[in-house]
Each structure stands twice: as structure tokens, then as C-alpha cells.
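Just one protein chain is left out here, and the rest sit where they should.
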Amino acid sequence: MKPAAFRTYLWTWLALLALLALTFGSAYVHMGTFNLVVNLAIAVLKTLLVMIVFMDLARSTSLVRLAAAAGFFWLALLAGLSLTDFLTRS
Amino acid sequence: MSGIAEQFEDVRQQEQSAHLGMWVFLATEVLFFGVLFFVYSVMRARYPADFAAASRHTDVAVGTINTAILLTSSFTVALAVRASQMQAVRLTRRWLWVTAALGAVFLALKGYEYYKDYSEHLIPAFRFSFEAAHARGAEVFFALYFATTGLHAVHLCIGIAVVLLIARNAARNEHAVEVGGLYWHFVDIVWIFLYPLLYLVSRA
Partner (left out) sequence: MNTIAAPLLPPSERPDSYLSAGYSVRSWLLTHDHKRIAILFAVSITLLFFVGGTAAALIRIELITPAGDLVSAETYNKLFTMHGVIMVWFFLIPSIPATLGNFLIPLMIGARDLAFPRLNLLSWYLYLAGAVVTIGALLAGGVDTGWTFYTPFSTLFSNTYVIAAVAGVFIVGFSSILTGLNIIVTVHELRAPGMTWFRLPLFVWAIYATSVILVLATPVLAMTLSLMAFERIFRIGIFDPQLGGDPLLFQHLFWFYSHPAVYIMVLPGMGVVSEIITCFARKRIFGYRMMAYAILAIAVIGFLVWGHHMFVSGQSVYAGMVFSVLSYLVAIPSAIKVFNWTATLYKGSIHFEAPMLYTLGFVGLFMLGGLTGLFLAALALDVHLTDTYFVIAHFHYIMVGGTVLAYLGGIHYWWPKITGRLYSDAWARFAAILIFAGFNLTFFPQYLLGVAGMPRRYHEYAPEFQVLHVLSSAGASVLALGFLLPPVYLLWSLRRGEHATANPWNASGLEWRTSSPPPQENFKEIPVVTGPPYDYSPQEGDSMFGQEARELGASASRS
């Protein structure tokens, strides 16, 4: 595999730290439920950065991408279908 | 490359297998940790106020610094992979050592936090004490806090051992460095989610 440019990694790292600052700062702004939404959105964004750039999914085969997505997809199945119960139980 | 195991036809096949094997393993890990995140969500929906109160007892400064440390360690391990791809063996080793050192600093800070939690009686089932109104949910919060961060710390210890082993034995083998790096990034990702869910529940 050819090495990626140093710049790419540097900018990704800086972006991750910026997102950390953002999530930390946003936690101190009163937004109700949206605090959680913002926190999770930023966590997902950070994860995507790590996976796509650092873990090199950007240049991986579709098989590897599929394996990377499978775990999250199945976790979503677990959570999503359980919600049919947890959200409607009386 | 040190050599080809007999079940493989060529180096490429061996490398791709190791790579895919690590990704499949990480999918397993996602579900392993995922159960804890799921249980956390159900319990937080059950005890929103207790979780908020409990979360304010975590040390947000240490947690934030630790997040920065782990994000940086992901950066350095990515640089180690890059160095190994450029066949720069000494540079690879150096970045791997930096990565392991950052991991160790994280663990040291985490240990300090655990000590603080202990002295504030926040360890569930062990002289746990909390303001009565929120005690029940807070105990669940801290049970999950110790389960998740503890399991994460175990993974990080393994990560440090793996990184050091690769630095010693296989820094020349760019594929070993890549596969080890994948594991390290995964441990980072777990923490990326733990950080807001444990430290930032209700700071505003």
C-alpha cells in the first residue's frame, strides 16, 4: 500500500481535536435533548474520520468496508427492533 | 515479510487474510461493547435524572484530556503505519513507542480517576454512597461506568502489548503494523463514544 500524505493525517488529527473541543463546549450550553444529539453526532463524525482516514477505509476493498459496516448494522438491528418493545410497552 | 505460511499461495493472499480477519474480529468487538452501550441507553431512559446527577460526579477534566490523548495516539499509530509503508523501520518503531506511551499515560490518568471514585464512594456494591434521591440510578450508572471503562482499559492494555510487540519484532512488516493499528483505532473509537455518554450527560 502506498503511504498517504502526511498532511492528510495531520489535518484529520486537528479535526478530531477540534471536534473534541466542540463536543466539550457544547455540553456546557443548555440545549435539552439536543445536547445528547450533538454529542452523539460529533462522536459519529469522529468515528467516521478515524475509520475512513486512519483505518484507511477510503482505500479499502468493498469486502473490508462491508465487514466494517456489519458490526454497526447488526448493533442497529438489536437496538432498533428492541425499541418496538421498549417504546410501546405499557 | 518473514515468509509465507503453508496454507497461503502468496504474500498477497496472506496479507489480505490477516487484514480481513482483523476487521471481522472488530465486528465482533462492536457487538461485544455494543451490548453495554445498549444497556446503558435503556437504563438512561429509565433513570434520566439519576444518570445526569451521577455523570456530574465524573472528572470531566481528566476525561477530556484522556480523550485528546487517545485521539492523538490514533494519529501517531497512523503515522507508524505510514512510516512502515515507506520502509522507514526506525521511524516506525519510534511512532509505535510514542503510541504505547500515550496509551500508558491514558491508563495512568484513568487509574487516578478510579482512585478518586474510590475515595468518593462511587464504586457500586462497595461502600457506595450517593444522595438518596438519585442513589439507585446512580449506582447503575457507575456499574456501567466501571464495566465499560474497565473493559476498555483491558483492551487498551492488550493494545499496548500488541504495539510494543510489533515494534520489537515486526516493525519491518508493514502489514503487521497495519493490522495492529486497526485494533488500536478500534479501542480509540470505543472511547470516542464513552466520553460524551459518561462525562457529558448533564453539564449545562
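All chains are identified by letter, namely A and B, in their written order; residue positions are counted from 1 within each chain.
By definition in this document, a contact is a pair of C-beta atoms (placed from the backbone, for glycine too) under 8 Å apart; a residue touches a chain by one contact, two chains touch by 3 or more.
All of these numbers come straight from a predicted model, not from anything done at the bench.
Among the residues B:Leu31, B:Val60, B:Leu91 or B:Cys157, only B:Leu31 touches the chain that is left out of the figure. Listed by residue number, the positions of chain A touching the unshown chain are 63, 70-71, 74, 77-78, 81-82, 84-85, 87-90. Along chain B, the points of touch with the absent chain fall at residues 5-9, 13, 16-17, 20-21, 24-25, 27-29, 31-36, 38-39, 42-43, 46-47, 124-125, 136-137, 139-140, 143, 147.
FYI, only the chains that are shown with their structure count from here on.
Here the spacing of chain A and chain B, counted between their Cα centres, is 15 Å.
Touching chain A in their complex are the following residues of chain B: 19-20, 23-24, 26-31, 34-35, 37-38, 41-42, 45, 60, 64, 67-68, 71-72, 74-75, 77-79, 81-83, 85-86, 174, 178, 181-182, 185, 188-189, 192-193, 195-197, 200, 202-204.
If you check the complex, the residues on chain A that touch chain B are 1-4, 6, 9-10, 12-13, 16-17, 20, 23-24, 27-31, 35-36, 39-40, 42-43, 46-47, 50-51, 53-56, 63-64, 67-68, 70-72, 74-75, 78-79, 82, 86.
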